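All protein chains but one are shown in place.
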Amino acid sequence: MAKVVGCFAASHAPNIARAWDTLNEGTREWLNSRYKILGDRVKALEPDVLVVHSNDHWINFFLDNIPAFLIGIGAEHDPPPEPFMKGLFTQDILPGHADLGRHILDYAMEADFDPSYSHRVKIDHGIGIPLWRMGYNEVPPIVPVFINLVEKPFPTPKRCLAWGHMIRNAIEAFPKDLRVVVFGTGGLSHSIGETTMGWIDEDFDLACIELFKTATDEQLANELGQRLSQTGNGSAELRSWSIAHAVAGSQGFDLIGYAPQPETLIGCGLAEWKIG
Amino acid sequence: MAKVVGCFAASHAPNIARAWDTLNEGTREWLNSRYKILGDRVKALEPDVLVVHSNDHWINFFLDNIPAFLIGIGAEHDPPPEPFMKGLFTQDILPGHADLGRHILDYAMEADFDPSYSHRVKIDHGIGIPLWRMGYNEVPPIVPVFINLVEKPFPTPKRCLAWGHMIRNAIEAFPKDLRVVVFGTGGLSHSIGETTMGWIDEDFDLACIELFKTATDEQLANELGQRLSQTGNGSAELRSWSIAHAVAGSQGFDLIGYAPQPETLIGCGLAEWKIG
Amino acid sequence: MTDYWLNKLIFELQGPDGKDQWSNDRANVIARYPLLPEVKEALLQDDIGTLLPLMNPYLMRFFLLLLGHDDQQSIALLEKFQTDNDRERLNG
Partner (left out) sequence: MTDYWLNKLIFELQGPDGKDQWSNDRANVIARYPLLPEVKEALLQDDIGTLLPLMNPYLMRFFLLLLGHDDQQSIALLEKFQTDNDRERLNG
């Protein structure tokens, strides 16, 4: 049977790629060292497949068909089309894990979830940046899972936690031996293309980090539900963290690093959950 | 508050439009009279808006993003693009009901459903044929709801019934006075583009009609779950009927007409549910 | 097994000039998609038996119309590929 061997979170701002060469030395150093720790930990777990939760950033989906949750079930996906992501991966086609993807999809639909699915997605910077910074010039097999966090209404934090628990059950019901690492990418606070652009809400970030360490699902859902309406729009991506949190069993986590980072416009954070 | 004043089902085969002029006189007469009864009943209810459940037929969605359930929340939709549907409606743009659509979407997401949404859909023959045959040359305000029934996996019959009950609750929670008629279109049995194409499974159809008259939700879910795997692919559209059934309160229905109809390739049926 | 690019090709032929493109410029239409060699060949040869398991049935229905087959011809053509399973379902 498949097994969740690790659950991680990592931020994914475009500027980490777009502005890489012009970032302050200290910022680059911080990013280098923290994503290296993340990469080393992930690689040490020898995963067969990564299930990566992120949001699409107007690369795959438009207002004519916005999925709340979408599972990528294809054997092949496309590399990031954003100009600033060109050339970061060596492959023309990125490998999906069709069997696990389809299994999770079927499981989800039997378990009273209503995901959309895709036979082929574009892996945008949301998934691409953490993989690249972890040192994957070649992308390993992934099951990409997209959550709508760019145009409201978004799935509720409560629903995201339920999604995470379902994902754990789905993976553990997969009949082949697979070592699976689950990611939630994005966050922490940021504000993009709205009047408070550039704002990094450090109070919010520190409060969220504390929640991921200690809160029950109910506390986490309630707190996020309240706090997300009072901070920058990009903070919605903490929902992806809450999914990874639930997949891990909601037993707390180890912060690999956090820095409010004006150059990348985000509260940048990385973490590994305890698997409970 | 808004109110569900009627729940109806109607079949929607392309040949009803494509082959209209060459159908046997008797078939055309049957279709004319049955859809007229349907139209008269709907119009007598003076609906402000129609919430129409159907499946997309590769008009709006492709394999890169297939929604399980999708709610059209736009104020404007596009007329059917299929060549055989051209000119059946007088409008260049079909009216949506944005307020009710968005309300249903928000309600659904709070109620642990995960619908996709669209600000603008193409109203294909699935919704277009019943409207046209009922005598609407001008389409009234609609909230289109699409269910994936063309490329597996499909939502389970059980989930479709739950969706229907949620839709009823959502409509009744809408804070403005609106008279709402709900439709499930498609069905009954047919087989399209597979090796049994043309097969109309009359036994299946009659059994389903009996179920809609008398079965509990649990019976209906179980029976459909079993029977759908043993009949033609188009029969999957009975899921839309089961949604209308649940919206009405699962209290039985009045069959307006049923005919196995080789010329249109479908078991053609129309019905009105009792509102319970 | 659903073939993404094959289905995409047929999906995109649904546009107003699809029939014209397929009748007059088939090789170029095919060249636009990264299809497997055996799928390309099947498309060039109207080899429905090879395409059938790779295509969504509603797109197959459209494809047969595009090729000029009416309902009875489509039915007859597809019937040739019935398996025992399909027949059992029909008679069950």
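Order of writing sets the labels: A, B and C. Residues in every chain begin at 1.
Everything that follows uses one rule, which is that contacts are C-beta pairs under 8 Å (C-beta built on N, C-alpha and C of every residue); 3 or more make two chains touch, one makes a residue touch a chain.
Values in this document were obtained by computation on a predicted structure and should not be read as measured data.
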Discussion item. If I'm reading the header right, one chain is hidden. Which shown chains does it touch across the whole complex?
Written reply: A, B
Worksheet item: Touching the left-out chain: which of A:Ser116, A:Asn233 or A:Ser250?
Response: A:Asn233
Worksheet entry | Hidden-chain contact residue, picked from the options A:Ile37, A:Ile192, A:Leu255 or A:Ile275 | A:Ile192
Worksheet item: Given the contact definition stated above, which residue among B:His53, B:His119 or B:Arg159 touches the chain not shown here?
Response: B:His119
Practice prompt. Considering the whole complex rather than only what is displayed, give the residues of subunit A touching the chain that is not shown.
Written response: 15, 57-59, 62-63, 83, 150-151, 192-199, 230-231, 233, 265
Worksheet item: What is the set of subunit B residues that contact the non-displayed chain in the whole complex?
Response: 74, 76, 119-120
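Keep this in mind: only the chains that are shown with their structure count from here on.
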Item to complete: Express in whole angstrom the distance between the two chain centres, defined as the mean CA positions of subunit A and subunit C.
Response: 38
Fill in: Junction residues of subunit A, two or more chains touched
119-120
Item to complete: Give me the residues of subunit C that touch two or more other chains.
Response: 2, 4
